[in-house]
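Below is one structure, written out as structure tokens; comments come after it.
Only a single protein chain was left out; the remaining protein chains are all shown in position.
The block that comes next holds chain A.
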Amino acid sequence: MNEQIRATIKEIGLPRLLIAGFLLALFAVAVATHMDLRSLISDSITRVARNGILVLALLPAVQGGLGLNFGLPIGIICGLIGCVVSLNAGVMGVAGLAYATGIGLVLAIPAGVAYGWLLNRTRGQEMMVGTYLGFAIVSGMSIFWLLAPFKNPTLVWAIGGKGLRTTLALTGIYDKILDRWLAFSVAGVAIPTGALLVFGGLCFLVWLFFRTQMGISIAAARSNPRFALAAGISDQRTRIQASVLTTVLGAIGIVVYSQSFGFVQLYTAPLLMAFPAIACILIGGATVTRATIGNVVIGTLLFQSILTIALPVTSQVIEGDISETARLIIQNGMILYALTRVGKS
């Protein structure tokens, strides 16, 4: 019996159990203090749908041997350019969203190739290089946002008429357009059907991809590059394929994120966006060398629910707000924990 409990704990993983326990405790407090559980759960689900694709974007990088993609902001920037271009052109609704995604994809593919090329030249340092490259590109793009020749008065600063604003409201353009599509509520809990479907659909496509010839060779090259070579696979190429895929999903992810959030955030906003996503996939049970769709879904669910619930619950119980502190401890603690496990299988 004791053995069995221990085996179960090992199967699920201690960190996940702790996080799930913490989440349950938060829920218990929420119930005890008569908080509005329905809105908490609604918010949690909305945030899962909002952040899910950004977490999913990490999976191809892990499976391709690039480790956790700290360079996620590269894909995010591509998606943001897509959003800004679509807003500048004034395309509304679903067409606008598709336009933004399309531009994001067109940019993300060459960006992913270049990123992969760089990672091939800095083998073994992928996570470090990704982090710094992400930081550098976000800063470089801050200059771009200021100088870019966008003229649409709703986007540029009101005074001076030059340079994009830090946040662009999507109200009336494609604000929550996916979240609202087919949305319904069950027992007072609102379900953002469209956004969930998009997240679920992409998860399915990625799962399917890793069962195609290209997907299998990407995973094989990660697992053993010399084996791959003997089987006629070039791991230089599969790593670039993985990098393109992670960057493309990052671009799609930020477009979906922005429509759900209702704003496009520019300048330094993408700087730290890789970190919560990485914490999600790790909490879901992924390691630096192995990740599954299940890890993505479970991790996003746990981490985003904690973020949603911790703020109201803690402010109810304690005077003041420790939710941001809790977020940073969980997020960075999780990343640290994962890095201590590198090399152990």
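Assume a contact is a pair of C-beta atoms (placed from the backbone, for glycine too) under 8 Å apart; a residue touches a chain by one contact, two chains touch by 3 or more; residues count from 1.
Please note the rule applied: contacts and distances are computed from a predicted model.
For the chain that is left out, the UniProt protein name among "Asp23/Gls24 family envelope stress response protein", "Sugar ABC transporter ATP-binding protein", "Xanthine dehydrogenase small subunit" or "Aspartyl/glutamyl-tRNA(Asn/Gln) amidotransferase subunit B" is "Sugar ABC transporter ATP-binding protein". When the omitted chain is restored, the residue from A:139, A:154, A:185 or A:212 that touches it is A:212.
Here one chain is not drawn; of A:30, A:206 or A:233, the residue touching it is A:233. Touching residues on chain A toward the chain that is not drawn are 3, 7, 208-209, 211-214, 216-217, 219-220, 223-224, 226-227, 229-233, 290, 345.
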